[in-house]
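Shown here: the complex without one of its protein chains, the others still in place.
Moving on, here comes chain A:
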Amino acid sequence: MRFKTDLRNIRTFSRLVAALNSLEKIAWVRLDDETARFTVIPDTGSQVWASLSVNLIFDNYSIQSAEPSNTINLELPLGPLQRALRSAAGGNQASLRLTKRDGLPMLSMTIHAMTKDGGGPEPRGGRAASGFSGADPNDPFGDDPDIFQQESLELTLKREREKVITQDIPVRVLHPDTVETIMQPKVREPDVHIQLPPLLQLKAISDRFTKLALTTSSSSRPGGGPERNNPKLELSANMYGSLRLRVAAESLDITSVWNGLDNPELDPGALSMPVEEHPSTRFREEGPDKWATVRVDGKDWSRVLSVGRLDAGRVIACFSDDHALILYVYVPHHDDEASDDVVTYYVSSYSA
């Protein structure tokens, strides 16, 4: 089993890992010839399935495995990976390799970085040894050769030196059979699909709403148990380009509405049923007052929205009324547009 690759788009990769890490500490990674799939399934909260094409984040990718269709399944801690990527972001080049250290499998990241002004004492020492810096007896200022040491002008002076950093991330290699048991949740066809406004904007407002719900709940019912600490936001959308965020409590009722969003057209070829029978068609026919609503946990939702830092392109939300919310976050490709790198969030809905 061999896996070795250089990293590219480290910033994007790092942000993705940060977004995943906010939901759960451990991720399952499945690597094969074409795609790298990251799966995060927390005990409570939203599940993430990130499927990235290999050439989005990897370069000079080589994988060799005895498993069918050349796959490697790893369980890796996201915290150390995020730290390693952060240090790699400051470097010039980084590579990732699966190795064994003391009999334990490791994902070893080698980072080549430049440090400023590496030539502190060392070149000077070398120069002094060459006898170049002897004190000039005619120089009136030359009584202390250690202070005013003369050096020749070197245009090719290397002020930067390369350093190599190795970050080891402990991993577990998983058996493919166990991985096959992890299944993407099955969700019925969505009632409403809509393109979300910029996620950071949505997050800013959602976070305020969560705080609002907290202030009102703590003021009206102090110490009401753990349920009180997890305020729920009501999120609705219709097939007429509107998204609505709402918190209703005893002391206030607040609603934010976005209008003029896009409800993407369905691709009939990708559907298992005729477009006319699709639930979204029914929702469209019933007019702008027909909303599909889910209730999400404020804190979990905020973590989900932190994926907005990925400079994501389009984000499509699929609402199954009163049931679930699925977010498809399309990761933009800098080189070629035609890619299907998508991070999928399964956000569960709570009952009222």
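Here, a residue touches a chain if its C-beta (ideal position, glycine included) is under 8 Å from a C-beta of that chain, and two chains touch if they have at least 3 such contacts; residues count from 1.
The definition used in the following text is that contacts and distances are computed from a predicted model.
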Name under which UniProt lists the unshown chain, selected from "DNA-directed RNA polymerase II subunit RPB7", "protein-serine/threonine phosphatase", "Protein S100-A14-like" or "Repair protein Rad1/Rec1/Rad17-domain-containing protein": "Repair protein Rad1/Rec1/Rad17-domain-containing protein"
Residue of A:Met1, A:Leu104, A:Leu252 or A:Met273 in touch with the missing chain, whole complex considered: A:Leu252
Given A:Gly79, A:Pro170, A:Pro185 or A:Pro198, the one touching the chain that is not displayed: A:Pro198
Interface residues of chain A (partner: the chain not displayed): 197-198, 200-201, 203-205, 207-208, 211-212, 215-216, 219, 250-260, 308-309, 311
